[in-house]
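For this view, one protein chain was removed and the others were kept in their places.
Let's look at chain A:
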Amino acid sequence: MSEPVLSVRAVRKVFRAGRGTNVVLDDLSLDVTEHEVVVLVGASGSGKSTLLRCVNLLETIDDGAIYLEGRHITDPRVKPDPVRQRIGIVFQSFNLFPHLTVLDNVTLAPRRVHRLTSGQARSRALALLDRVGLADKAAEYPDRLSGGQQQRVAIVRALVNAPRLMLLDEVTSALDPELVGEVLALIRDVKEQGMTMLIATHEMAFARQVADRVCFLDRGRILEEGTPEQVLGAPREPRTRQFLQRIVEAGKL
């Protein structure tokens, strides 16, 4: 097996809140290999989003180390911008720039960061938008699109930079069920293309479909990991069973 694209080693993250401290990630280790899709599940506050934010260096970790393609990226001497250029992230609430058209949202980084010419950036962006069925929306502003369309644009905005790793943070949580399908279909498509992904989600059905490996997070630790069939179908840990039970009760599995 080749070197993992992402390697998280014994990471600790603490939020200081008022009097006490809150350990959000506790001695957490995780590898994601090339073309692998790892899905993080777990209750709110179990640390899924924080882990993604730490990988993208949006948060500084309090111990441990994170490696991207073998390079230590949480060394304070490492400049974060070049690291982020190799990672794509998609947020729960889209975070498209409302003052830019869809096309400008997608081409901003290619033009300004990756120094493509306007023409190159444009043709790449349009090709990708066409693939996700949004070529006709290129001139629209984000607020004029549906949530599902906005999230697909956000995914394209991350993909257009050809990242080595994609981080998806609850990308369907802000969408109504009708629109979830189109976004999940797109992510499956991205997986087919061989993208390496780390995904935090509440959609267990989706996790089953797309995951090569599912990690159940509880109190900042990976309590259980394995194939989707193992973790979601026949969990060993009582906490996992309890969590899945609640999801089943909520009718989400």
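Side notes on the structure shown:
Everything below uses one rule, namely that a residue touches a chain if its C-beta (ideal position, glycine included) is under 8 Å from a C-beta of that chain, and two chains touch if they have at least 3 such contacts; residues count from 1.
Assume contacts and distances are computed from a predicted model.
In the listed set "Sulfite reductase", "Amine dehydrogenase", "Acetolactate synthase small subunit" or "ABC transporter permease", the entry agreeing with the UniProt name of the missing subunit chain is "ABC transporter permease". Not every partner is drawn; the one left out touches chain A at residues 10, 12, 14-15, 17-24, 43, 45-46, 62-65, 74-77, 219.
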